[in-house]
Structure formats: C-alpha cells, structure tokens
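Sharing a structure below in structure tokens format, with a few things to ask.
Note that one protein chain of the assembly has been removed; the remaining protein chains are unaltered in position.
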C-alpha cells in the first residue's frame, strides 16, 4: 500500500490483491491518516488491484465510515473490471463514489 | 511458441514456461521446420521463459541433435537467470552456444 | 485430454494459505476447455473459492486455535465443484440474511457472493462434527472429453 498526498488529499494506492490478508492494513492506514495527520479526504486508487474480495470491500466500507464520521469523504479511483463487477454484485457501486480517472477523483473534492 | 524467419534462420521464441507440458511442442516445431521447410539453422529465444525444467532441457538437447544430424545448428539467445542457472547445473552451458543478444546469435551463423 | 478429476487438499485453515490456494485454483481452472479465455467466470470462481476459505479461516475455529480444512476441487464433465470441510462450530446457512444494502456493514458479503455466483450451494453439519459447504457451478462443456468421460 502506498500513500501520497496531493493538495490536502491522501491517495492510497492498494496492491495487486485486496483480500483478508491486507484488509486490516487498509483500515489501519486510513485510521492513522485521520488520527495522526488529520487528513479526512482520501482517494483509494485501485488501479493495481486485480483482485478484491468481501474483506477488501469491508475495509473500504469501514474506511468510508471513519472518514464520514470525521466530516471527510472517500472516493474510489480506477477500479479494475473485477472490482467494478464485485461492487455491482454487492451494491456498493451505489455507496461509493467511483471515478475512472484519478485526477477527476481528486478534483471531485474541491466542490465541497 | 512463436516462429519467425530471419535471413534463412528460424527464431523460435518459447513461452513463459518450458516444461513437460510444452516440451513436446518444441521438439515437434523444430522437427517440422527441418522436415517441411528445410531450415536447419535455429535460434531458440528464451527471453520470455521465466521457468525451464529438465523436460525443457531435454527438448533443447533433442532439437540440437536433429539439427546437427541435418548439418544445421542451434543457438540459444537471451536465457533468463533461471535458465542460465539450470544450464550450468546440468552442464548444458558447455553443450549449447548461448548468446545474451539475439542479433549476435543470428549473426553467429554467418561464419559457417 | 481433460477428464473428470478430483483434487483433495488438507491444510490448516491459515490465512497464510489463502493466496497460494487461490493461485492453485486459478491456474487449474483456466486450463479447463469451458473456461479458457473466460476471464470473468474465472475471476468469479476464484472469488468464491477465496470467500469460502476465508470463512473457514475466520469463523470455523476460535481465533488462536486454527483447525484444519479439507478442500475438494472436483472437475466434473459439466461442472466445477468446491467442497470445504471443517470440524468447527458450524452455522445455519439458511439463517444467514442477505446483506443490508441500505445500511452497508463491514461484514456479511461472503455468502451473498457465493450464492449469487454459483449455481448450487449446500451446507451440512454432520453428527460427527464435520461441516461441509458444497459449491457448484455448471459449465458448458466444450472439447472432446465429454465423449471420453
């Protein structure tokens, strides 16, 4: 997992697999960002993530909650075909704001 | 497996794995080249082959024999680290002519 | 070439095995004539396998005392079947509700995924303390082996 900052927004780029092995790391990363840096606007960049499962989805839901509770928000960028199809199956495509383009995901925060 | 012709030399590019599953194909490809096209100068391009085993080595030895019997020759180009280390372990580095560069492998035929 | 076959794997229900087992299943099924090139279906089957293994890892046994799982992978003439057998607590499959889509929770999507992506799902807690989850997907068989089988 890689974290970068861009104009007060954190971009968290997940690895090839977002499964039960790393879902706790994602939650922990987001929790720390909020608690330690005060950043509450986060883009999860799924470009490299060829495989996401229910644990990965769970970590995203948990992260969104933490951010919303802290008056922030979470956007998802560049989901692969596998991720998109899982979000649809689990109806999370109605819960997450999803962008095909990373820059658009980033600029989507500025309206707020 | 991909076969290309360059100036009367056949370049056979092997796939990611050269194991018992595909070793028979390699032998068959070389046999057909000799029998059907009369080409007896062949470069085996291992660039993409991340994994070769004893069956792959066996197919290379068999191919070399067929070519030599038909007054041709076989060169090996661009072995990966795994292939080089297996050739050394099996002493085939003394049997095969091995080139790091595909063009050098090709031009090595012209002296003959 | 391809015939019916069954592979049985006995292993501790450790998360450490999740990705290697997934890799095994993926490599195996993508060679099946009915699945060659069917990326979406291969992904779905890998995901289902992954969910079932994760569930045994997370729910079958108390957390510090991971037990064993016996996994069966059966390539049938026209289907693929996964079996997950544990000797843990067991649960009531019929009693598990669909996820709450309007109020999304962190957990509870595994069985939904399995139910939706597979054609058959069955769970049995046997008297002897063995629980078996059976997941089956029918595949359009292509290739010569139907006749051989």
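Which chain is which? They are A, B and C, in the order written, and residues in each are numbered from 1.
Throughout what follows, a contact is a pair of C-beta atoms (placed from the backbone, for glycine too) under 8 Å apart; a residue touches a chain by one contact, two chains touch by 3 or more.
Because the structure is predicted, anything quoted here is derived from the model rather than measured.
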For this session: Over the full complex, note down every shown chain the hidden chain is touching.
Result: B, C
Problem set entry | Candidates C:27, C:97, C:127 or C:140 - the one touching the absent chain | C:27
Problem set entry | Selected residue (touches chain absent from view) among B:54, B:70 or B:110 | B:54
For this session: For the chain that got dropped from the picture, name the residues of subunit C it touches.
Result: 1-2, 5-12, 14, 16-17, 19-21, 23-28, 31
Exercise. Which residues does subunit B use to touch the chain missing from this display?
Worked result: 17, 19-21, 51, 53-55, 57-59, 61-62, 65, 81-82, 85-86, 89-92, 94-95
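The definition used in the following text is that only the chains that are shown with their structure count from here on.
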Problem set entry | Separation of mean Cα positions, subunit C and subunit B [Å, integer] | 41
Exercise. CA centre of subunit A versus CA centre of subunit B: separation in Å?
Worked result: 48
